[in-house]
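One protein chain omitted, others in place.
Coming up: chain A.
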Amino acid sequence: MKGTRNTADDTGAGPSTSTTQDRRPRRGRAVVRALEGWAAAFRLKLNAGELGSLPVVLVLVAVWVVFQILNENFLSPRNLSNLSVDIVGTGLIAVGVVFVLLIGQIDLSVGSISGLAAALFAVLNVNNGVPEWLALIIAVVSGTAVGTIQGFSFARTRVPAFVVTLAGLLTWNGLMLYILGTSGTINLDENGLVAKLTSYYFTNDAAAYGLAAVGAGLVFIASYQDRRRRKAVGMPHRSLREIGVRTGGLAVVAFVAAFVLNRFQGLPLAFLIFLVAVAGLDVVLRRTRYGRQVYALGGGVEAARRASLRVVRVQTAVLAVSGTMAAIGGLFLASRITSVSQASGGGVLLLNAIAAAVIGGTSLFGGRGTTWSAVLGILVIESVASGMAITDTPVAVQFMITGGVLFAAVVIDSLSRRTQEAHGRA
């Protein structure tokens, strides 16, 4: 995001001034500004000079407008609420992929790991009567373990993660089929814990509004504290007005979302978990030593090594995170259809997860991106899928459109990277 801290008073147009009819450019700018502020509140200064999440937000708006024109039910509370649950499974996997992309690697095994975890849960719980909570923990830990194994092999042997996880893709898929054996499809308990993950809604209106208020409040307090400490030691800081505009923008988006969700069945549990996971991992990435090391590895492994980082440990941990998130995502996907079959974790899942991270603005070259990019990316992908379904468009077209969006995202990533480098040389 540009000029976030030093340019305290460059905001001519806040959202409140955007009502004047005769000043369209100004009004457009105010909207863009609000969106920018919303995204920027979550982004690190690392992104200075970047386009940020603006392109993907525009794509998302365009997708929504087009489908709303094609079918007036697209933006209905029911469809948007379903969308908010549909994105969770793949979205969680994509968040794990963001970690791997940040260190400049790629994890091709997340689809297989998600299927493996789901199969493990189903076989343990349904076929062998293991209590749900225990089976759930075992499934998630198995994802962590598998990720750790892959990460350690990749970090130690220095074989690119691409190859290690390609082997993993086959291995874990094979293991899943082995575990499922001849049982084919296993149906989960419709009222069980895992099924509830995606079927439970907080029907009380207060839940969604409360979440919106807490979210906006936390962001405001964090920015305000930051400003106070900076001011105390005489450092450049954001103006109160800028903080207000940012948190205000965020609050507007959050409350509109809450309003829409409450018009259907309330706040979905799955969506809540998704947001908490994304926000939590965002804090890990941007505000902890471990996160800083992840970014550093994306900026240059050798530089990181010379700065006395324990490269093997960080790389292993990154793939462990992606394995864990894949397992959790796999459970949500299984929960959505309350069954696990030999097709679980297959198909376009892997590609969608990687595409979501990249479309959202995480760089394939490593070192740039946040967990929120996975949210934006998966929203685009699932919106296209949902819009296609609602307008009875064949899947073939859906693939082509998603492919086009992904291609555009990669080109934008590459161009912005080149611009930055050219800028650096000048």
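By our rule, a residue touches a chain if its C-beta (ideal position, glycine included) is under 8 Å from a C-beta of that chain, and two chains touch if they have at least 3 such contacts; residues count from 1.
Here, contacts and distances are computed from a predicted model.
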Fill in: Absent chain [UniProt protein name; select from "Ferritin-like protein", "Cysteine desulfurase activator SufB", "Sugar ABC transporter ATP-binding protein" or "Na+/H+ antiporter subunit C"]
"Sugar ABC transporter ATP-binding protein"
Worksheet item: Which residue, A:192, A:210, A:300 or A:346, contacts the hidden chain when the whole complex is considered?
Response: A:300
Fill in: Residue of A:54, A:193 or A:309 in touch with the missing chain, whole complex considered
A:309
Worksheet, complete the sentence: Note that chain A touches the chain not displayed via residues 5-6, 45-46, 48-49, 226, 229-230, 233, 235, 283, 286-289, 292-293, 295-296, 298-300, 302-309, 366-368, 420-421, 423-424
